[in-house]
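A single protein chain has been removed from this complex, and every other one stays in its place.
Residue numbering begins at 1 within each chain, and the chains themselves are lettered A, B and C in the order written.
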Amino acid sequence: MSSDLNFGEFSVSIFGESHGAGIGAVINGLPSGVELDMDRILDFMARRAPKKDGMSTRRSEKDTPEILSGLYNGRTTGTPLAAIIRNTDTRSQDYRNISTAARPGHADYTGFMRYDGANDPRGGGHFSGRLTAPLVFAGAVCAQVLERLGIESCAHILAIDGVYDDSFSELDVPHELMESIKSREMPLINESRAEEMRAHVLKASEELDSVGGIIECAVTGLPAGIGSPMFDGLENRISQAVFGIPAVKAIAFGKGFDFARMRGSAANDQMYMDGDTVKTSTNNNGGIYGGISSGMPIIFTVAVKPTPSIAKPQKTVDFIRNKDTELEIKGRHDACIVPRAVPAVEAAANIAVLSFIV
Amino acid sequence: MSSDLNFGEFSVSIFGESHGAGIGAVINGLPSGVELDMDRILDFMARRAPKKDGMSTRRSEKDTPEILSGLYNGRTTGTPLAAIIRNTDTRSQDYRNISTAARPGHADYTGFMRYDGANDPRGGGHFSGRLTAPLVFAGAVCAQVLERLGIESCAHILAIDGVYDDSFSELDVPHELMESIKSREMPLINESRAEEMRAHVLKASEELDSVGGIIECAVTGLPAGIGSPMFDGLENRISQAVFGIPAVKAIAFGKGFDFARMRGSAANDQMYMDGDTVKTSTNNNGGIYGGISSGMPIIFTVAVKPTPSIAKPQKTVDFIRNKDTELEIKGRHDACIVPRAVPAVEAAANIAVLSFIV
Amino acid sequence: MSSDLNFGEFSVSIFGESHGAGIGAVINGLPSGVELDMDRILDFMARRAPKKDGMSTRRSEKDTPEILSGLYNGRTTGTPLAAIIRNTDTRSQDYRNISTAARPGHADYTGFMRYDGANDPRGGGHFSGRLTAPLVFAGAVCAQVLERLGIESCAHILAIDGVYDDSFSELDVPHELMESIKSREMPLINESRAEEMRAHVLKASEELDSVGGIIECAVTGLPAGIGSPMFDGLENRISQAVFGIPAVKAIAFGKGFDFARMRGSAANDQMYMDGDTVKTSTNNNGGIYGGISSGMPIIFTVAVKPTPSIAKPQKTVDFIRNKDTELEIKGRHDACIVPRAVPAVEAAANIAVLSFIV
Partner (left out) sequence: MSSDLNFGEFSVSIFGESHGAGIGAVINGLPSGVELDMDRILDFMARRAPKKDGMSTRRSEKDTPEILSGLYNGRTTGTPLAAIIRNTDTRSQDYRNISTAARPGHADYTGFMRYDGANDPRGGGHFSGRLTAPLVFAGAVCAQVLERLGIESCAHILAIDGVYDDSFSELDVPHELMESIKSREMPLINESRAEEMRAHVLKASEELDSVGGIIECAVTGLPAGIGSPMFDGLENRISQAVFGIPAVKAIAFGKGFDFARMRGSAANDQMYMDGDTVKTSTNNNGGIYGGISSGMPIIFTVAVKPTPSIAKPQKTVDFIRNKDTELEIKGRHDACIVPRAVPAVEAAANIAVLSFIV
């Protein structure tokens, strides 16, 4: 179904529209008896909130989820965990002038065609990036379940507009590094790159434009043998989840597209025994062979396109009146959504990985 | 489930192991009354067969599927269509020496861990590239259903070992071009690149090595409004299907990772009316916004890693005896599987696209 | 997943616990652009509310659903429709004394075992009959979609404690009759039976006991050819939905168990042409052959066991202390839940039937 991650006994269903009454998530199949730390869930969600550094929209979102079910005495009940987030600060007049002119790069036109014009167009409706809030909530819940199993994940900005952060080591992504990245204003391995990234974003913003980037995500602690061959393995489920994040247009595991220039002798990860544990001396495959984990870190990258909402005038169509028109998007919009997409990618990974274990 | 593409009312279930009795596919949810042309199905499958040009294994595969159900008087019944392909030429002695030494880059070790050592290890078992034969069969069936709806797809080799073919025009992929590509020995837009590609493959082969590449796929004729937001859209389903092909490690829609260096003003596809039809003057998004088709060609690329089976000695582990070992893979193996993966990618696209329409 | 009706592209997911913050439903796959009449939804839900006639609990439930998403300008958007119902009047002290003694006939013990004691035990938690409120909401939404397609459904009390109402005519269930039944205090075809039924319920109540019954449901207007063979037909989906209602223990289509004493010559529904329409002169099969509708009314009955919550002392176990104990259930409980289960059965039918059409 359209807005469900339906993974066997485990599922996450997302609902809501940007300017409707509320958005939310229902998680089915969580193990029972897991104590959830709400503060840490809110911390996770805060990483998605708009920053005060000019990189993100100034719209203040108080996205505190209210858990309606599935939690009793602070522990998961095992029955569906539902949470809602109210939409409050939704000055819909900001969006008034874009209701019939399709915003290029957005789903305005395709959504209109899909739903015969009945979908909620305000702020993108169900297609809005705001829907990543319940996704991030669900991923934050999953993170706490995974932690009990010794599994941890972390995403960071690998690049913005051609300015690169360092990459994770494919062989070892330490817990401390993950914690540091999550605590930073900009989720980077090498904080010194933040300034240049910000400069690029601000320049684009001043030029009424926007920039894209790349996010890298690692999952550690997953033992060997988790996943499935063919259509329901780690790569399949992670992809299905990650493409649920608006603006994600590509995903690559391990060396990804760089494999296209490699020889097999270099691409194959040579194996060795490290005590009783099988390890690989490289990890070009991002910890996945045949859809199944090898015990090495899971590593993947995703491409995030530049925010389609830009203030520059754009040529488009009025899809009600079927005529050409020009559009200047007013309102408050991020010139770069990459930082805010980082916890969403991490959340998607958490959900996909947990689905194999519950 | 592990080996099912389970898309709402429509599904394709693949079964079999490389050296077992047989492999096959069950397709549920096909429309009834569609006349199937078996010759064209066999033509499609022949594009996957090993080539005689030294690029592929010389193992002769007579992969003629036998349709057991779902076809009556040459037309689909609407009830499950099942087909099997016998495994015949399976000299399992070729594989004898690799049964306990994990082949690097393969799923030998991860499959062993996943199934507690009970999976069929011969030739990769269920993880074998041979399982793409029923996938291609299913995609060939879907192609004939799609054709009645005016929808067509075509994949080609975009690159092998750094040697590039031309790309599809993102705005128009003519039927004649698709037909030409499919009829060629090497599925290329610009046939003049075949020689250089072959040279790279042969050189790698002589050096007991292998090479990878990139496949590009286009789907035309899909009207605007097909797909779904969030987790069950075109990108999600195509990805889920494509990652079912062994050796695929990345997928990118439209500009994919190149978006990371683009400005929004360039990335956004400006829109205009072409008579009564909404079109975009660029198609950076590969015909998909919010998981839904725009009416422009669907375009995506996938990365194929170098064939892991190489004759060069490799360091690995004996996962039964838990010790380091060295491995030289004998037997017949493709030095480059990119050409044979082309129809598999096209098949995956056909299945994913049809799933939204039936 | 446990609390989802997952029917291809269409699904209804129910969440909540009796004494938690709230309960609700998410409906995926509704057609877009359907105007919903909230008053009629509330009317439908009111049929589930406790009656003032002593047959049902006096707990006042103000189960007004709040629609959070999926509705815009009064019409369905096509994206997920989510609604929540707050739990307000939840005097949990009433339930205090039953927290460790399993209530016989309830899921207290099985739920405890299923969730390792972490499920919410208050008022039955997720197993509570209260969860039929969001089910009825979803069924009321579906009813309005079905109505546009000329499809209508109606359930009534067929029997309470051995006192029988008339049955629907298997050949024709007129719209006017359906409307009348829905408007009645007791959903009966023959209102004159209400008094005797009430007498049985009151007698049981006075004796600190409870009674069960049978509900019959009809769906009309479904054209021939809707459904599927084997595991995903009308009978399969209706059953899956109906067994989601607590206390339902059996379902029978058409003649059901009476078929066991019939001859084929009597059981087979002879067919004839009524103008251009194929009809059957009997409808023993309840309008379903091979999981597919015949165009005749769909008719099925379900058995509802007596309310397990009775005031009489009962022998049971304390499943925390692992010892025998005795239990007297205090609190407010229906002596007969059959009348309140009627709209739930109808809702389940609506959901199952609509799932084949969207």
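Basically, contacts are C-beta pairs under 8 Å (C-beta built on N, C-alpha and C of every residue); 3 or more make two chains touch, one makes a residue touch a chain.
Remember, predicted model here, so these are calculated numbers, not experimental data.
Of the candidate positions C:43, C:147, C:191 or C:209, contact with the hidden chain is made by C:209. Touch with the chain that is not drawn comes from one residue among B:70, B:212 or B:306, which is B:70.
Only one of C:63, C:152, C:235 or C:346 touches the absent chain when the whole complex is considered: C:235. The chain not displayed touches subunit B at residues 1-4, 6, 9-11, 13-17, 20-24, 26, 28-29, 32-33, 66-72, 75-82, 84, 114-120, 125-126.
Against the chain not shown here, subunit A presents residues 8-9, 79, 229.
Within the complete assembly, residues 1-5, 8, 14, 102, 104-107, 109-114, 126-127, 131, 159-162, 204, 209-214, 223-233, 235-237, 239-241, 243-244, 246, 249-265, 267-273, 276, 278, 280-281, 284-286, 288-294, 301, 303-310, 312, 314-317, 319, 322-324 of subunit C touch the chain that is not shown.
FYI, only the chains that are shown with their structure count from here on.
Most remote from subunit C, judged by the distance between CA-atom centroids, is B. Subunit C has its Cα centroid 46 Å from the Cα centroid of subunit B.
Multi-chain contact residues of subunit A (touching two or more other chains) are listed as 1-4, 6, 14, 114, 126.
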